[in-house]
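Once you've had a glance at the structure underneath, I'll fire off some questions.
Every protein chain of the complex appears in place save one, which is left out.
By letter and in written order, the chains are A, B and C; residue numbering begins at 1 in each of them.
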Amino acid sequence: MKAINFTPRFWVAASLILFVLVVGVLGPFIVRTDPNAVIGGLYDAPSMNKLAMWLGTDNEGQSVLANLVNGIRTSLLVGLLAGIIAMVIGLIIGLVAGFQGGVVSDILMGITNIVLAIPSIVVVILLSVALNGRNAVILGFVIGITSWPWTARAVQAQSTSIRVREHIDVARLSGARWISILLWDILPYLLSYVAMAFVLQVSGAILTESALSMLGLGPSGETSLGTMLYWALAWGSVRTGAWWAFLPPTIMLTLVAFSLLLLQSSLDEVFNPRLRRGKLRKRPRGAATPVPAVASPQTLGSSPLIEAPGRAGRTAGASSSTVRDGGVA
Amino acid sequence: MQFAKYIGRKVLWYLAALIVALLLNFILPRLVPGNPVDAIVSNMSRGGGATGEQMKAVYNNYMQQFGLDKPMWEQFLIYLSNLAHGNLGTSFAQYPASVNKLVGQALPWSIAIQLPAILVGWIVGNLLGAVAAFRGGWFDRGAFVGSLFASSMPYYCLAILLLYIVGVKLGVLPISGAYSFGLSPEPTLAFFGDAITYWWLPFWSLVIVFVGGQAVGMRSMSIYELGADYVNYGRGLGLRDNRIVRYIFRNAMLPQVTGLALSIGGIVGGALITELVFSYPGIGTTLFNAISQNDYPVIQAITLIITVAVLAANFLVEIAYGLIDPRIRAAQTGDR
Amino acid sequence: MTRLLEATHLTAAYQTGGVEVRAVDDVSVHIDEGEVLGVAGESGCGKSTLGAILSLTARAPLYVESGTLVIDGQSQDLAVGSRIPRTWRGSVVSLLPQGAMNSISPTLRVRTLVYDVMRAHNARISKNEALDRARDRLKELELPVRVLDAYPHQLSGGMKQRVVTIISTLLNPRLLIADEPTSALDVSSQKALIDMLKQMLEQKIMSGVVFVTHDLPVLRTVSDRIAVMYAGKIAEIGPAEEIATGPKHPYSAALLNSVLVPEPAFRKKRVRGIPGSPPNLANPPAGCRFHPRCGLVMPDCRTKEPPHVGDELTFSACFWSAQHPGEAVPADKAVPRHIDDPTELDLPAAGATPAHAATTEGANA
Partner (left out) sequence: MTQSVVRDDPALAGSHEALFSAREVNKTFGHGRRAVEAVKNVSFDLNKGQITTIVGESGSGKSTMARMVLGLLPITSGTMTFEDRDVTKLRGGARTAYWRDVQAVFQDPFSAFNQFFTVRRLLSRALRLLGDAEAGQAKMEEALNHVGLSGPDVLDRFPHQLSGGQRQRVMIARALMMSPTMLVADEATSMLDASLRVNVLNVLTDLRDQLGMTILFITHDIGQACYLADRVLVMEHGVMVEQGPTDKVIFDPQHEYTRRLLSDVPRLHD
């Protein structure tokens, strides 16, 4: 394959993400303090004497640093779990709908569109209310099963356009089975989109988790970045100026969201050459129109809920013709 | 008439989505183990103050209102008929306050911080994104990274930071509530002048994030359009740059207009946490209280309103698109 | 005959990721009043780039390094950084792109574009005057006037191409640069377009046309003179008739040889293509750029720039032509004979993809 030119932006994003991962994965092994252990009083200021006190104590006299590293781990767990669930469901539905076509596709996309139209925050809130005994895994699951339609839509649009490429016919004529065609002739073309969608799903899930936690629907008995903020707000740390209680989780959340979005946009530039300005190639004759960026999945209540029809319409033109008679010289 | 058919199909889809949403809204709170009315009544009795006779009346009232002694399908019909009458029920936690009243009090505050933020953010963000795409160079780089950062920032994180820096550290704006203690909402200049000081912080925390998101979107749409053949042809015909920019906008704007409409649709549930951070008495704070008090009627009412607003906005957008964009119209009606 | 255009020493390059690909390298073109100059060549030879330079629409990542345009005695420097008056585009030279592309913004009606184009050159023109101009044109050329109210997607390919042609010539440009206008069309629409262009020339709507295409038979029907481009340079230029019947450059001969037309002669003979591929323009071969594929190659060709044999309107850039002035290249000797199917030659050098292959991949990758 052609060597991919990763932009500096990609490397910045990658190192930020690596940093967060290291803190979340290795942090709990370095900061050995039990996040639930009371090691001081209400909002003791940070001191450099003890590792556990580097970020002071929270409203219950627990180590903020210990809570932070464990909270990052929980948030990452929720994000990855939700992202994987959403990706798997979305990929399967999108692939089947895109590749199968016909009635199966209509039904699957109908379901997808309905789920897409209902704000997922509503479903997440209702589900969380209905479930007691919430933990990180259950939350990840709940968020995952409400956020797959995005991936499904993107995958379906892409695989529909790939389905009419001639290399699929060539594969069929070579006697390849449909599963082999799906795995080797369609999936590789989708990977870039799936990767980008996954990154956004993970980031969206982490933010949704903290929003839920701040509404009081977070995991019970576990620390996440959201529950830290919940307690920090409930016990007035902002008003009393106890910055060490609310600033670390705020900054970490921002860092996670920013680095994942940066990663997505740099991947977009790599995969979607038209966004690379100044590097436009000469337009070849008869080349397929590149599909614009994957629309972002909704994070808690702030993004548009349906993919802008304009983009869909623009890309559909390249792939929708069934009567394939190109007399183009 | 093809277009009527198109609208008809859309109506059916959104009706289906609405029914699914209603079902979820109806069923999920009923999955909570135990009878919610039992729970709430025992809660009330523990607080003392209510006699057995009163408890009995309250219990009967709830049982009748929700029809909890009846089969599920009948309960659902009761639920639908209540909704059809615009009756969202009675609050558990603040008995006998009606949910309509609680939500009605909260809604204006949510709209007051969000609608201006969405409109201002949309206009500024689109201008910024379009100019960045067209100008290129350092301006583009700066605007893009800045917008990307602003848009990626969780809006409640920005709210917390603003609250701390501007409200607590600098102490220039009030940090909690929507108006000063002792005042009550009334249409006077004095009240307005007071309330606006409370309004600034939540507004800014939303508008900055929104500007970022719009700018990023507009920039990539514009860059995409800049590479289009009609741009090159327009230049070849000697059109002025501003004329070509107008063509680009026209095409790049369509998805952005959708974004605006959908954001307005998301207005009810768009900034729940912002309100929590600033203790602003809107829907978010109401929801937060309801969750902490297991006030299911209020939770249900809020999720329902969020859903209906979003569905309505989506629906209007699709209809508007069918009217505006000749390409969509052609694709839908088979006109070639 | 008076000279309409003198474009001299045109050089332009694509700059992508630090690599400079000189797609047009020191090319000069002269056109007389009322003339159609055809520009022929294969993918990646620089013919469309030449079109972009002449139509003043070169833009990043294409940079014009040098070149001067003299039209009607007015001179204009084309190199990057020189200010080209906006109104030259459209009224002095005008671009006719391939209409199958989105040449008209999809959300624009044809009449809006018509009005905008007229207004861009005459701020005081009224909407009605502008549209009347277009209506008259449409009537003269026997096209339905209602196309003005259409959106581009409502027009068929052939009709869209003709509408775009009318828009391109609304301002009676001195020179029309047509870039592959017929390439996406069926033969009947091709013919209709060519007839229309000829009619417009007769009516003196424009005074000259540069017609860029890879389709030699089309060029033969439309042009007075033909320029054959190879690897960023003009290999041969001359009267269409002469090029078609007695090409003086081995490349034009080989190219013409590989053109298939429905004539009885083609039923029997075995036509041979040109072995190998065009060179990578990021690293073109020394001397004559065609020498690795040429059947008449001689030692000088490998090291020295070939001389221009002839005058500015008719010449062949070739050492063989210099030795055989006025002679046509023997058709069977234009490409190496001994290699009937030269596999080795057909392979691009290791690590380097041929220029045209690289451009095709760009958008698909």
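The working rule: a contact is a pair of C-beta atoms (placed from the backbone, for glycine too) under 8 Å apart; a residue touches a chain by one contact, two chains touch by 3 or more.
The structure displayed is predicted, hence computed values, not measured ones.
Considering the intact complex, the chain excluded from display touches A, C. Residue C:P264 is the one among C:G18, C:G81 or C:P264 that touches the chain missing from this view. Checked against the hidden chain, the listed residues C:L255, C:L281 or C:V329 yield one contact partner: C:L255. Remark: the omitted chain is touched by one listed residue; of C:T57, C:Q190, C:S207 or C:S321 this is C:Q190.
If you put the hidden chain back, the residue from C:G273, C:P299 or C:P330 that touches it is C:G273. Residues of subunit A that touch the chain left out of the display are 1-2, 165-167, 169-176, 184-185, 188-189, 285-286, 288, 322-329. Remark: the residues of subunit C touching the chain excluded from display are 42-43, 157, 186-188, 190-191, 194, 214-218, 220-221, 244-245, 254-256, 258-264, 266-267, 270-275, 277, 341, 343, 346-348, 353-354, 356-357, 360-361, 364-365.
By our rule, only the chains that are shown with their structure count from here on.
Contact analysis places A-B first among chain pairs (by count of C-beta pairs in contact). One inter-chain figure worth recording: subunit A and subunit B are separated by 21 Å, centre to centre, where each centre is the mean of the chain's CA atoms. Mean C-alpha position of subunit B lies 55 Å from that of subunit C.
Mean C-alpha position of subunit A lies 48 Å from that of subunit C. Counting partner chains per residue, subunit B shows two or more touched chains at residues 251, 254, 325, 327. Within subunit C, not a single residue touches two or more of the remaining chains.
Residues of subunit B that touch subunit C in their complex: 228-230, 232-233, 235-240, 243, 247, 250-251, 254, 325-327, 330, 335-336.
Chain contact summary for the complex, subunit A toward subunit B: residues 110, 113-115, 117-119, 121-123, 125-127, 129-130, 132, 203, 207, 210-211, 214-217, 229, 233, 238-239, 241, 243, 246-247, 250-251, 253-254, 257-258, 260-262, 265, 274-275, 277-278, 280, 292-293, 299-306, 308-311, 313-314, 316-317, 320.
Interface residues of subunit B facing subunit A in the complex, by the touch rule stated above, are 13-14, 16-17, 20-21, 24-25, 28-29, 31-33, 136, 148-149, 151-157, 160-161, 163-164, 168-169, 175-176, 209-210, 213, 216, 220-221, 223-224, 226-227, 251, 254-255, 258-259, 262-263, 265-266, 269-273, 276-277, 284, 287-288, 291-292, 296, 299, 303, 306-307, 310-311, 313-314, 317-318, 321, 325, 327-328, 331.
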